[in-house]
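My questions all concern the structure below.
Every protein chain except one is present and positioned as in the full complex.
Now for chain A:
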Amino acid sequence: MFDVLTEYWPEFRSGFWVTCRLIVASFLVAMVVGTLVAAFRIAPNKWLQRLGGLYVEVFRNVPLLVLLFISYAGLRRADVDIGPWTAGIASLGLYTAAYVAEALRSGVFSVGKGQIEASLSLGFSYAETLRRIVLPQAFRTVIPPLGSLTIAMIKNSAIIGVSLLALPDILKQARIVQARTFETDVTFFWAAVGYLILTGAATLAFRFLEKRFSIAR
């Protein structure tokens, strides 16, 4: 069982790092875009709200695999020079951003109107109130759902490796090893362990964040 792992250690290791880079980059895209879209959805302007709503509906309701096809094959066909990394990170990041935006929006609604009025009454503008009072509380409130979304994102990253982008991530490397060794069960067992390490780390990280930043009300 361990001989497959030791013999093909370079493949497993490089696959692990590729997945790491994919998920870290996608996570950053998801958080930044998700925050922006959430801000749009709660903005005082109706058109910004609609734009935010449209984003969520599109990216949440199209399968990730289809987004990957469009962003890579589709755009290349349209003469856009996009690499597999960019296409993969953009697809996974923008897809997850739709869920992040929805989670944040629910967090924003958990911040009472009085909190906002207290801030306005001290001379803060609406934008400053959002930045200093509403969003910090919203983020703290939605740490648990963001944790679930991050874990889902890590697992979803496997689709990138088996799609036509063929980035050499954990799953792609496992398939290469499997094709050479025909040790199907053992190979994919180690691939599963790779994902469990990442999702386990995310779980611990979010548990820590939750403890550190939870708000007593």
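We adopt the following convention: a contact is a pair of C-beta atoms (placed from the backbone, for glycine too) under 8 Å apart; a residue touches a chain by one contact, two chains touch by 3 or more; residues count from 1.
Definition applied: contacts and distances are computed from a predicted model.
When the listed names "Peptidase M16 C-terminal domain-containing protein", "Anti-sigma factor antagonist", "Cation:proton antiporter" or "Amino acid ABC transporter ATP-binding protein" are checked against UniProt, the chain not shown comes out as "Amino acid ABC transporter ATP-binding protein". For the chain missing from the display, the contacting residue among A:R132, A:K155, A:R180 or A:R207 is A:R132, taking the whole complex into account. For the chain missing from the display, the contacting residue among A:A25, A:L120 or A:V162 is A:L120, taking the whole complex into account.
Within the complete assembly, residues 112, 114-115, 117-125, 128, 132-133, 136-137, 140, 213, 215-217 of chain A touch the chain that is not shown.
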